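Note that one protein chain is taken out, while the other chains of the complex remain in position.
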Amino acid sequence: MSNGDIFVGEVIGTAILIMFGAGVCAAVTLRHSKARASGWVVIAFGWGMGVLAGAYTAAPLSGGHLNPAVTLGIAIDTGKWDKVWVYLLGQMVGAMIGAVLAYLVYLAQFQANVREKGSSEEPTATLGIFSTIPEIRNPVANLITEIIATIALVLPILAFGLTKGLGESGTTVLIVSLLVVGIGLSLGGPTGYAINPARDLGPRIVHTFLPIPNKGTSDWGYAWVPVAGPLIGGTLAGLIYNAAF
Amino acid sequence: MSNGDIFVGEVIGTAILIMFGAGVCAAVTLRHSKARASGWVVIAFGWGMGVLAGAYTAAPLSGGHLNPAVTLGIAIDTGKWDKVWVYLLGQMVGAMIGAVLAYLVYLAQFQANVREKGSSEEPTATLGIFSTIPEIRNPVANLITEIIATIALVLPILAFGLTKGLGESGTTVLIVSLLVVGIGLSLGGPTGYAINPARDLGPRIVHTFLPIPNKGTSDWGYAWVPVAGPLIGGTLAGLIYNAAF
Amino acid sequence: MSNGDIFVGEVIGTAILIMFGAGVCAAVTLRHSKARASGWVVIAFGWGMGVLAGAYTAAPLSGGHLNPAVTLGIAIDTGKWDKVWVYLLGQMVGAMIGAVLAYLVYLAQFQANVREKGSSEEPTATLGIFSTIPEIRNPVANLITEIIATIALVLPILAFGLTKGLGESGTTVLIVSLLVVGIGLSLGGPTGYAINPARDLGPRIVHTFLPIPNKGTSDWGYAWVPVAGPLIGGTLAGLIYNAAF
Partner (left out) sequence: MSNGDIFVGEVIGTAILIMFGAGVCAAVTLRHSKARASGWVVIAFGWGMGVLAGAYTAAPLSGGHLNPAVTLGIAIDTGKWDKVWVYLLGQMVGAMIGAVLAYLVYLAQFQANVREKGSSEEPTATLGIFSTIPEIRNPVANLITEIIATIALVLPILAFGLTKGLGESGTTVLIVSLLVVGIGLSLGGPTGYAINPARDLGPRIVHTFLPIPNKGTSDWGYAWVPVAGPLIGGTLAGLIYNAAF
């Protein structure tokens, strides 16, 4: 795979992933959405099907990593590091584009996020649509959660042979997508499961700069946790894989 | 594939798709349905499994496009335009038949959609069962939503090789179905995700002419958005695919 | 396949199907169940995964029809009628065994289905756990619903080649299961989707004879609809398939 193909694939694939993921958070969060308050099962399946859509599309170009933690785990496993920077660059650019696309899909909903006349309902803070917010703010516990949840993503991917090329098997894409559904359902409760540094950092940058009405804080004080946790988790998954398999 | 096979396949497949899709909207909307008020996850899976049922059935005859936006994207990709009119004709006829079938499945429920004696509950407007209605009526924003959501459908289909024949692989049908589940969950909140001109226009025509009690407006003023949006989206997906892959 | 294998396969497979299906209805209906009132999505997935479990198990022995309407559609398609009686006999016996198994799984719950001391809550009628009950009792409309919903089951199965042996492909089992999930979500609202004569008749017989506390009526006046509707639907699906494909 050429650097150009990898970059384009990761940009498109990660943009699709984040558009679906931020999109489903917007769908469940914002007033005037048909999916408003439809619950955690919708969040978990929305993100999982985002992986399906993104990896599915990126597979022929880049193999569809869409996640620096996955790229890192694969690099540790295979020992090939020369393309890593291309993957990471594509993932960050793609994540930012995806967040903008989700904003555009829900444009009218974001613009309507104001206190309505005669209503006492406050506008909704929008950061949770873009990036993760822990339920209980405890950096050590939050970091542990993100590390373990990322191992639960990367170790199965390595074990089943994502490294051999995601594009070869539709079933593999499907299983990884359902794996992400499961991580959301089971391990997402405390921190909202970043498990992907680009997934959290890219949209947070977009949230900081986009002119969204009543958007509230971008909470940069927490931003290191969903970057460091998944990078540590991806590294540990690669090391566990090399030791055990 | 002969024109006859394509036409029959698209009629049957699109009829099944719309019967499931309009059916699940009836199931969740109408009084006296066992699935009443069962939520957005039911809507999204109902439409997704409609794609599975319809594409599954149409695949051996026509490849199972079931959607003018998909046909358009594939034509742009392959450069073959001579069969496009057969696909579109079949899709429109099928969509209308499917809407009638959903009406027949819920016949007793539609007939019971009257103000009951002593009740203050008004009959339910039924257009939302047949065609899409935006949560916030804003043609520019609604068009953007439909364009982006349709790209999110057609680009992955092109990338994974639907053009090589849907009938060859059960897994492909399954993945496209789950992709549609994901589009519903993530991108369906603002407009109800037409992402298919036939899916919206065919049932709207049926809604206009069927003698449904208390059916309310057919809202023809909005009808151009869920036709134009998906056609633009399918075209853009074809162009992006040709440029990037 | 020998008659013995077919019979054993259909008994085991249909018993598993009905155990899951009646089981999920018990799970959602009965007091003292962890899944109480968990909604229509649980019902639809429970029945769908029952098809998966039953067809999966029966496939190597009988091909896993589990449904007289499927057997009928396949016989019309292939013109082979000599084994049909073995399939039907196995399906009826299996359906009755499955209903008894579901009763045993929820034994303590059924026994606790009494008016509790000091409570005004009446015991729950249990027929809906075993057999279908229409929301609106209208034999013509109910029959139309069952006919169309059964065509939506059997026609895709024929088109995708169930007749070539379900056992050959795990993906086919999976897709048929999700098809049944979709039929439940989209077409199950009016009658509770029998779409299978054995699924309704076998458990109704068991409901009549089992000594369940406070079980209420077995409603034999409606019993012909979920038998006749699916048989007509399966026949029509076979005829449509032969004409169109």
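So that you can tell them apart, the chains are marked A, B and C in the order they are listed, and the count of residues begins at 1 in each.
Operating definition for what follows: a contact is a pair of C-beta atoms (placed from the backbone, for glycine too) under 8 Å apart; a residue touches a chain by one contact, two chains touch by 3 or more.
These numbers come from a predicted model, not from an experiment.
Counting contacts over the entire complex, the absent chain touches A, C.
Across C:1, C:42 or C:210, the single residue that touches the chain missing here is C:42. Set against the missing chain, the residues A:33, A:67 or A:145 yield one that touches it, A:145. The chain that is not drawn here is touched, among residues C:1, C:93 or C:112, by C:112.
Of the listed residues A:41, A:89 or A:210, the one in contact with the hidden chain in the full complex is A:41.
Against the chain not displayed here, chain A makes contact via residues 39-41, 43-44, 134-136, 138, 141-142, 144-145, 148-149, 152, 155-156, 159-160, 169, 171-172, 174-175, 178-179, 181-183, 185-190, 192, 240, 244-245. Residues of chain C that touch the chain left out of view are 8, 12, 16, 19-21, 23-24, 26-27, 30, 32-36, 38-39, 41-42, 45-46, 48-50, 52-53, 56-61, 101, 104-109, 111-112, 170-171, 173-174, 177.
In the analysis below, only the chains that are shown with their structure count from here on.
Taken pairwise by the contact criterion, the protein chains link up end to end in a single open path, with no chain closing the loop.
Although chain B and chain C carry the same sequence, what matters here is overlap: shared residue numbers make up under half of all numbers found at their interface. Averaged C-alpha coordinates give centres for chain A and chain C that are 40 Å from one another. Centre-to-centre separation between chain B and chain C, using Cα means, comes to 28 Å. Looking at chain A, one finds that none of its residues touch two or more other chains.
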